[in-house]
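First up is the structure itself, then whatever we jot down about it.
Of the protein chains in this complex, one is absent; all others appear in place.
Labels run A and B following the written order; every chain starts at residue 1.
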């Protein structure tokens, strides 16, 4: 009985293969986009975790200098001699054949076992090789591939290391980083003897730092991943509209079967159970397809994601995916949960359906104005909530919550809006066909509103994100011109070379501007300190957002500090606030400049001040001013004179080009997700129209009988879909603008720390409008075509006494 | 003192970071210097490190009595292991250092371990005055010239739950082991340079779980260096150093292998003259066993050296004197009864 009941239910799908395909496709697509985002995020997070776990930073307390500078090795010895079980680490960056690597030097002998990710004593490495020059680089396979052919010490592979990180001996690292006798931090072994002397006695300038469970990277990139997750969720929600409409149709069409099954004695409970089982099977199949598809999408997107993470945050994420059980589990779970949620109302209706309910498919009733108004009121409440959250909330999650509330609110208002618009159109139209067209379109709203809401979300997201990206681009390009006024940028390899190069350039260029920098911690975050010379290059070009009138003079005199926008926002600074630079030295904030694309806080002081305060500052980089036409020759001469690698002398155009490329790749993922979301929305409309087409016949047949030819009816059907899409697009533009504003003024500020001006790009909307109409027409085409193929006998059946 | 050599080999084998040294220990010594017969030891120079030899250690064990009347034991050891027969500056140094310290009471055996690299000042041995150190563990000489640099030492060490500071004052001369410090280790001719100072009087204090106890007693120091490995079939050893109440000392050991094993001993007269005993002259037999931390270990021994009329029994201050270092072994103070009562130290590995 059970099996037969199940078969009877399932037989529906054999006769409605397209419906089945729709259901599976919708669910699979929704799951795919969601899983793709999960897979990408998972990969990135795993790599941050690897980075965080490197040398046990996530589990071990550390000793560091309070100012973030390096500490002398003598501190290490003094601490050991005082009974502290600590192990030295030095960290820095170095380029090998253009590949920027994070160099991590450790002492394998004293390294606490919590920190030993790699067994240096293992036979394939060997302690002797590891510590004896030229030493050994332990890297991940991906990093090894990137380094193939580069002039590095011999490589050894370990997958415990994050991409782009080199583990090597402390002595080797000190040499590579040109930092003899210097350490970045000391790892504290958890097994400390009781007799050690107090830290204040041995090394008073060092402070204990708690284990960093979460790396700076994972904090910085949080916003990026939240962004992706939000998009994944949006895509999933849009996909669920398809599922909802496919399930709806299937349930409607199976009412007779259900009635019969119940009539022959299948208990309601069992019947519901069977239907849930059926949904479980279907959603599991679709979920599996979806996750597999998601991995495909993720694999396609990941290189771009990896590139933008590297460009934006310096985060190293491998360009290859690994299969994660969590992604599979979550993907399947969300597919099943989404399906059951979509089907819940249908199941409820079946449970409540009287045994002898009419077998006739229920016509879509004209949704009462009242329910539309209620829905719209809820939408308005959500919009108000969004407004309140923006006004009073703080933080990225609040930002995205507001965004979600706004989108959902707008979507809920849409049906009433469309209803009003269509009513208006009907009132304004004169011809009988036009009146019927609008009236009938309005009648379709309840059946199509979910799909149209999905379309609205997709269109608004497209318009909003498009506006945000374009605004960003326009601002960014202008900003690059301001930020990179110098013709050449030179990076020298050592302090000695730096002096020689400076002298050499001084005789051959208009100006040599040092770009020297140090790192420190202030306001609880790492901050770069740059020293710049007093030069017209800065006075004329620097992208200041606000500044005291005499800002540049005060910088030059060493009496002021400039901060970038992100630091200003994060630390809630105002002009005139004092910025603590070094122990005992604080300077007033005299200006704020925009610094797009930089995840870190940055301050600028006069170069003399930098040298005074931070004697250990890196003094390797210069900007060179020279007539643009002479720049290439000078660059070539400079490279030849000092045998500098290509990447150490770059011209302005190259830097801009590089920056723009990072920019493009950053938003490539967003664009791809946008297009996919729109595609899913188009599919949702298609699925809904397909669902409706079965029921449309009884509504169209009277018009046909009264003398409207089928071809004309079909054409009107296509027009109807296009009209709805057009109206939806009209609604989507303001929603999109709201979205763009929120992204630019709320999300970006929270996530990146900068606020961008909004620009409008109506041509893009036109393109989107055409895209929306095209997708709606495309979605309506097949059902319309079927309509023209209907034989009179099918239509006449509508009038037959008993169907 | 083959036993000590083997302990180092085992340590090298088990400490992954140090394994390279073991893997490299072939029959040829890979450029390492070899002990040669007839080369006289010169002091204070040879109190220092010999980086061109593969392995070396400074090893001190002390039998102590507290002002509370109870027996205690202390151990202080610094091992040196070279990855290459040379010294290089800074972190490039191929010299690796390891310290073991232990404190034994009747209730508990405390042990600790330290490791470090040469070249950066964390660990090493220097002369004038003598200093052997790793981290905050020190063995510092403060003898007035022309007395031997080792004749007066202060040793300090601390680990979880214990620390000690002992003043050592030599009551007798250095004792050159084997042929004037050239100590043959096997029938194949393997050998080391080896001398001892078994005549220390000890005063000082120990701290156990925050409680300080004043102690007195006697201590035994060994310094040995070599470059050569041992036979492969040797599974462990039992080693004994005895201070007899008579003032005489006895060092003896048994290397265990698939056969009868190999025993060796040196009788040291109270005036410091050594009398090396032929192989097999010493016999040692387990008298009682105990189980600790997953290992079954003999805790009482019958030791006899008929040539000197020695027939004694050892009993440990504490049965569980297990060293919870990266390589585990048993090392602890014992009381000696029988023909020659006294105190001593026993070391057992490979159980």
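As a convention for this text, a residue touches a chain if its C-beta (ideal position, glycine included) is under 8 Å from a C-beta of that chain, and two chains touch if they have at least 3 such contacts.
In this section, contacts and distances are computed from a predicted model.
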item	value
Absent chain [UniProt protein name; select from "ABC transmembrane type-1 domain-containing protein", "Fused response regulator/phosphatase", "ABC transporter ATP-binding protein" or "Sarcosine oxidase, delta subunit family"]	"ABC transporter ATP-binding protein"
Left-out chain, listing which of the shown chains it touches	A
Listed residues A:705, A:766 or A:785, member touching the removed chain	A:705
Which of A:387, A:436 or A:642 contacts the chain that the document leaves out	A:436
Chain A residues that touch the omitted chain in the full complex	363, 365-366, 432-433, 435-436, 439-440, 442-443, 699, 701-712, 792-793, 795-796, 798-801
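Here, only the chains that are shown with their structure count from here on.
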item	value
Centroid distance [mean C-alpha coordinates] between chain B and chain A, Å	63
Complex contact set, residues of chain A against chain B	73, 76-77, 80-83, 85, 107-110, 119-123, 126-129, 131-133, 169-172, 174, 180, 191, 193-196
Touching residues (chain side chain B, partner chain A) in the complex	15-21, 23-24, 83-84, 90-92, 94, 96, 112, 114-117, 120-122, 133, 135-136, 158-161, 163, 210
